[in-house]
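Missing here is one protein chain; the remaining ones are kept as they sit in the complex.
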Amino acid sequence: MTITAPTIWIFFPILLGGSLAFVRNRKFLSYFSATVAVLLALMAQFVPIDKALLIGGISLKISPSFAILGRALTIASTEGALLTLIYGGAALWFFGSLAIYNTTQIAPLGFIVIGLLVASVAVQPFLYAALFIQLAILISVPMLVSLSQPPGKGVLRFLIYQTLAMPFILMAGWLLAGVEASPGDLALAVQAASMLGLGFAFLLAIFPLYSWIPMLMEDSHPFIVGFLLWILPTMALIFLTGFLDRYSWLRTSPQLAFALRAAGLLMIVSGGFWAALERHLGRIMAFGVIAETGFSLLALSLNTSAGILILFLLIPARTLTSALWSFGLSVIRNRVKTMRFSDVRGVLYDAPLAGAAIVLATLSTGAFPLLAGFPPRLALWQNLASVSSSAALWMGIGILGLLMGAIRSLAAMSITEEFTGWSSQESLPQRLILGLGMLGLFILGTFPRSAQFFLSDLPLMFERLGR
Amino acid sequence: MFVFVTVGILLFAATAVLLLWIFLPTHRAAWLIAISGGALALVSVFIWLANPSAQIQLPAWQPAALFGQSLTFTSDLFASTFALSIVALSLSILFTAVVRDNFFNPLAWAGNLALTALGVLAVTADNLLTLALIWAAFDLTELIIQFRFVEDPKRTEGAITAFAFHALGILVLLWADAAGATGGDSFNFHSTTSQTGAYLLIAAGLRIGVLPLHLPYAGDSPLRRGFGTALRMTSAASSLILLARIPAGSIAAAFEPYLLAFTTLAAVYGGWMWLRAPDELTGRPFWLIGIGSLAVIATLRGNLAGAAAWSCALILCGGVLFLSSEPQRWLTRGLWVGAFGLSSLPFSLTASGWANTTPIFFLLWIPLLLAHVMLLTGFIRYISHTRIRNEDQPAWAKNVYSIGILLLLTINLLLGFFNWSASFQTGNLTASLIVSFLTFTLVRFTPRLRILNPVRAHWVRPTASTWLDWSYQIMQTIYKQTSRASAVLTTMLEGESGIMWMLIFVAFLISFFAQNAP
Partner (left out) sequence: MVLLSWIAVAIILISSTSILIARNWRISVAWLAAQYLAMFILLLSHAPLGMALVKLIAGWVSCAVIGMTRSGLPNNPAGQGIWPRARLFRLFAVGAVGVIVVGVVPSVNHIMADAGAAIASGALLLAGIGLLHLGMTSRILRVTQGLLTTLAGFEILYAAVEGSALITAALAAITLGIALVGAYLMIASRSIPAEAS
């Protein structure tokens, strides 16, 4: 019996998501979706692709390709680790929705979004990924806005910016093919690189095209925004790395390394700057996420195998941090009018674990030792310093801003005129999830080896960069 | 390996006390467990004193291509002396707890032991990565403890400010690590370059409040004698160890004069405020700043043993003073041992404090020795002030209390004579004699000179730190103005015409990078 990998990791989740859209039982949705996501992650990790398996006398083979409209969707065995990471991460959100109200849409639509994004990794030629990413973005909109809530401007801005990415990337892909055919055409190469740069600037929300992120964090449910701000940039970064891996002239271009470094630093510094000045807990997370993408771009700018290792080391940290941060914000959001500093005074005493989770997640983004974000940032900082000490200094300034954001969040949640004592109002599942999440942050931060189990194979996805 | 034995004992005792408190809240054995843990830990430190320089290296972080360093601990003489000081302080706090009003406080005992364990790990850290991790653990623990014990949210501001400065210290430490990596080598204490030495000094200075001068705990803390002392002293020790790890000559000459000037200023300020404080607990932040500054000065002069000596004096002399609350005449007299330890006289704990190493500008000696004089005078004044007798205490409590005080005094004396590079030293005899003479004079004149008399408690902060407040206000104004400017920018980018602005920005950035690309 042969089954194709895209059927398992693309079509099945999409169909499942479509079916689950009609289910209204929050608990069932949460448990079932999380279990399925974990199973898909485990299969990706342990079931080999393109190798026959004998299970109880039945020979089972997962073939990597699926033909569609003259093109192919191919999931190679080297991509198993990425699938594990994606579905494992998604399970965190699906399980988390158990304890957060108004998030029933996350599992059904989340499966569809993930299916489409996995298709973006699998599609051959890989340039078509932009189309699948765009489809995923369109599916994301109903996640962000329910029919019972008027949409904010952030959703529109999100839709516009992300949609504008696709034409540039597709056009860049076509131009890049031209560059391959005539490598000496410098003008064409510059045009292609510019197109590509613009496309990814929109897709990855590179400065100054990220205004939608804080707007979205203010308007929409932080838990759902957190999910999207994890999955979309992660897959976009994989896509970008694919470009670099595919085109050697692009990979070796000093201009590209400079542009990536400049963009990364701009994002870290501007993210840190606004995080330090912001007076809204949700928007601080937005700027943290922006800085997070900046760190990834900086890792890519290193243009070495170390850079790729750092890029992949950043992913699990980002996954856990985003999940915990958005979960903590959602718990607090249910207790306060808005997440402005003036409205969250003293909330730490009512929701201590949620407050602690927010602070720890912010600190983790700001490279605070012991927390998940620390090991990759330390490696990045050291590698960057050996390339350019001024760039490392700017990175430090950005980190300082992020740390200030964490400390201001803590101050906003804890300093109050009235103190009635500590009384945790969080539900048991909320406490459990928050506790486990914080523990995870410490484990990843103290023992980065714990993530190596599936991270070690990830660079193999890229034929040239990762080997 | 002995490092882990000590830490293990302390953590085991802390966990046992905590579990007992959770499951049998009224069980009285908690204190005995805590005391036993502390005593065993102290014995274990004595054991690893006999085996200095043993290094323990944990497995390296993965992927190995990214992380050159692994967690490494050392039990060299500096580390063991620091560890001895903080474990002795911890045990002393537990002994003296018996005379406190709120004696039965297992949570505080567990916290004390846990902090001491982290303190031991911090002082034995052998590279920056290890130190950064331990500092972070320490800061988070301290923050949680502050939030747990300070049940007045208005007071949490101090804890958050302290945490902020500590985090900044960690960031500077990591920057030193990154700057060290510029040279291509995996950076550790032994390979400190002139580029990084100054950063390390600033990192330590930030954490103890010296560079730049700041007072995170200026307000009166409700964590007074017992646990408050553990918090402040162990926290300071975990930072001060860095001063003893910066090799001589590793601070760039360009930085040195400025660092010296700022630190001298901090020392004089700390000394003056300490002298004028109404009581030793109110003056505690200034004690930390004052002695901490002297330790920094020692490092700047390349006198690592001196830096370690000042640091140990900060813990032991300060500890014994802050823990003393009972009016027992012979014990009060015994506190003069602490004054001797602080005097820099031959064979005292701080004898090597002013040892002749790198010469400094001769006029700088005046404020430095003056700061020392003020700190010593303040110390003597506080040991001689009247203490109120608590008549309700049983005899055993008084005896146990005495053990705690004597323990610190004994360690103070022992370190002056035995074991490490700063012991059995005559030091800078001229400086120590001048300090002793001036101190004697000042002690005599204090009652007659109004300016030298303590100010009222509620005056300490507002009157004395006017210029500090002024600098804070300037920073606040800058922050507010930047905040306003950013709000304007945010409104512009997120407003109706945001997309148009974005397109203009993109065009501008593209043209900028097109011109500046290599």
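Each chain carries a letter (A and B) given by its place in the written order, and its residues are counted from 1.
What we mean here is this: contacts are C-beta pairs under 8 Å (C-beta built on N, C-alpha and C of every residue); 3 or more make two chains touch, one makes a residue touch a chain.
Remember, predicted model here, so these are calculated numbers, not experimental data.
Enquirer: Considering the complete complex, identify which of A:47, A:159 or A:443 is in touch with the unshown chain.
Expert: Selected residue, touching the omitted chain: A:159.
Enquirer: In the whole complex, not just what's shown, which of A:334, A:388, A:416 or A:456 touches the removed chain?
Expert: Considering all chains, including the one not shown, the answer is A:334.
Enquirer: Quick one: say which of A:7, A:45 or A:102 touches the chain that got left out.
Expert: A:102
Enquirer: Looking at A:21, A:47 or A:188, which makes contact with the chain not pictured?
Expert: A:188
Enquirer: Quick one: say which of B:1, B:261 or B:503 touches the chain that got left out.
Expert: Selected residue, touching the omitted chain: B:503.
Enquirer: Go through subunit B and note every residue touching the omitted chain.
Expert: Contacting residues on subunit B, toward the hidden partner: 496-497, 499-500, 503.
Enquirer: Extract the touching residues of subunit A with respect to the undisplayed chain.
Expert: Touching the chain left out of view, subunit A contributes residues 68-71, 101-102, 128, 131-132, 134-135, 138-139, 141-142, 145-151, 153, 155-156, 159-160, 163-164, 166-167, 170-171, 174-175, 188, 191, 333-334, 337.
Here is the rule we use: only the chains that are shown with their structure count from here on.
Enquirer: Compute the distance, rounded to whole Å, between the mean C-alpha positions of subunit A and subunit B.
Expert: 40
Enquirer: Residues of subunit B touching subunit A in their complex?
Expert: My answer: residues 59, 61-63, 65-67, 129, 132-133, 135-137, 140, 147, 151-154, 156-157, 160, 163-164, 167-168, 170-171, 174-175, 177-179, 181-182, 184, 479, 482-483, 486, 490, 493-494, 498-499, 501-502, 505-506, 509-510, 513, 517-518.
Enquirer: Hey, which residues of subunit A end up touching subunit B in the complex?
Expert: 153, 157, 160, 194, 197-198, 201, 207-209, 211, 214-215, 254-255, 258-259, 262, 273-274, 277, 305-306, 309-310, 313, 346, 349, 363, 367-371, 375, 378-379, 381-386, 389, 392-393, 396, 399-400, 403-404, 407, 410-411, 414-417, 419, 421, 446-449, 452, 455-456
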